[in-house]
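To keep things clear, I will list the structure first and then write my remarks on it.
Left out: one protein chain. Kept in place: all the others.
Think of it as A and B in the order they're written, each chain with its own count starting at 1.
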Amino acid sequence: MNFLLKPVLVPLFFMQLKIPVLLLLGILLLTTGMIAASIGAVSIPLTGIIGVNLTDQQEAVLTSIRLPRILLAVIVGGSLAVSGAAMQGLFRNPLADPGLIGIATSAALAVALVLVLAGPMAGFFGLYGLSLAAFLGALLACFIIFRFARLTGSFSVTYMLLTGIAINALSAAGVGFLTFLSDDQQLRTLTFWTMGSLGGALWVSVLVATTIVVPTGLLLVRNARELNILLLGENEARYLGVDEERLKRTIIICTALSVGAAISVSGIIGFVGLVVPHLVRLIFGPDHRLLIPASALLGAILLLVADTIARTIVAPAEMPVGILTSLIGGPFFLWLLVRQFSGRTGL
Amino acid sequence: MFILQHTGGAPLVAGTNTAADSIIKLAGGINVVSDYEGYKPLSPEAAVNLAPEILLLTTQGVEQAGGEESLLLVPGVALTPAAKEQHIIAMDALLLLGFGPRTAEAALELNRRSNDL
Partner (left out) sequence: MITVDNLSYSAARQQILENINVTFEAGKISAILGPNGAGKSTLLKCLTGSLVPDNGFVLLDGQRLETYSLSELSVKRAVLSQSNPISFPFLAKEIVLMGRNPYALAKTHAVDEEIVHETLDLMDAWHLRDRSFPTLSGGEQQRVQFARVLSQIWDQKSAYLFLDEPTSALDLKHQYQVMELIRDQCTKKNLTVIIVMHDLNIAYQSTDISCFIKNGRIRIEGDSQNVICADTLAEVYDLPSSFAARHINFTH
């Protein structure tokens, strides 16, 4: 494909910024990861992380619980933030995020359906059934949005947004109805699922999530320059030689796959996709060539921090991480709104 | 340790002031989770630290988790002594948790089955 070969137009003032910023965030992520690896119910000294003098128990906890969980937090956080950044660019709306167009809610609906109607399942489906349902639910939402956008003749962003909002409402109603039908145990599972958790992190989930999130993320970075152009308007993008329909299709598919994978291993984790790109934009500007990779790193860092807090703050129990991200994200978002209304930054 | 259910995230485990906690005590056992009340998601690492010798579940809970084999793969749970020895007791939810005339029967059964392991 030609878009894989297109080099990125890098103006001088941009180049000066990109490499150091990404390096800095990378180092920050690594440090956070090291610290997170040493904190927990079983404490492991920092030197132990590189494998020095570990008891059997410490080693077992590190390799089979903590490491996969840290990696999963990084992957999921990165995925949500990148998808948020791409969606905001696609909809030319700084308030968009994957939740807005119903991807998360329809994943929740699929999970509720499996939980309440399909009942218990054995073996493979027992272990991965909900993940699979969430993933398919997310993709289905994306597919419906697509079909409807097609019906109108063009991939109108407005129609996609409106379709997404309708799907969101419908799915929420469906979840509500299934909640009504569910028994005590199902209800509890569903509630905790919608609050998100990385507590189920297995190496398998890390592997599956990585194989989906990383390639789609790279594809989004590849399209970053054209995503910039799209902000001028859909017609303007075409005048400048951007095949905007192909671009929109790519972005929708990539984000749906990525978010679907993230949700399927973690449940619904709110506000990362919304807040992280904003934060990056405030500090480093709106250029998607920096915004997307920097969001990936910052999203990873934030979710890692949130999850480390989630699993230690009420030990031995753990707090659903979605509560924490929303708790931090909500007030921050309000602050952003106030800022936008006061009109100083024009967001 | 009583696991109410596991479906994806951290397993929901019974703390104090739960039916499961009471039935364990009635059966002469000790619930390793004493730091919190009610059913809460238990941190996988804490599960390792608490080192339960027996995992108690409802048969429905086992089904929902996808059978005993799947249960033994759950992060944290997999590293407990109970999982290594495969000491899992599954009992009917109503019998185990529905306090009533059959509660004595349930406690006796739980006691007998834990001694048999």
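Please note the rule applied: a residue touches a chain if its C-beta (ideal position, glycine included) is under 8 Å from a C-beta of that chain, and two chains touch if they have at least 3 such contacts.
None of the values given here were measured: they were computed from a predicted structure.
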Shown chains that the omitted chain touches within the full complex: A
Option from A:L218, A:L231 or A:I309 whose C-beta touches the chain left out: A:L231
Touching residues on subunit A - with respect to the absent chain: 6-13, 89, 92-94, 225-226, 228-229, 231-233, 235-236, 238-243, 281, 285-287, 345-347
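The rule we apply is simple: only the chains that are shown with their structure count from here on.
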Where subunit A and subunit B are represented by their mean Cα positions, the distance between them in whole Å: 33
Partner subunit A, residues of subunit B touching it in the complex: 4-12, 15, 33, 35-36, 39-50, 60-61, 63-67, 69-70, 73-76, 78-79
Contacting residues of subunit A [partner subunit B, same complex]: 40-42, 57, 60-61, 64-66, 68-69, 115, 120-127, 129-131, 185, 188-189, 192-193, 196-202, 266-267, 311-312, 314-318, 320
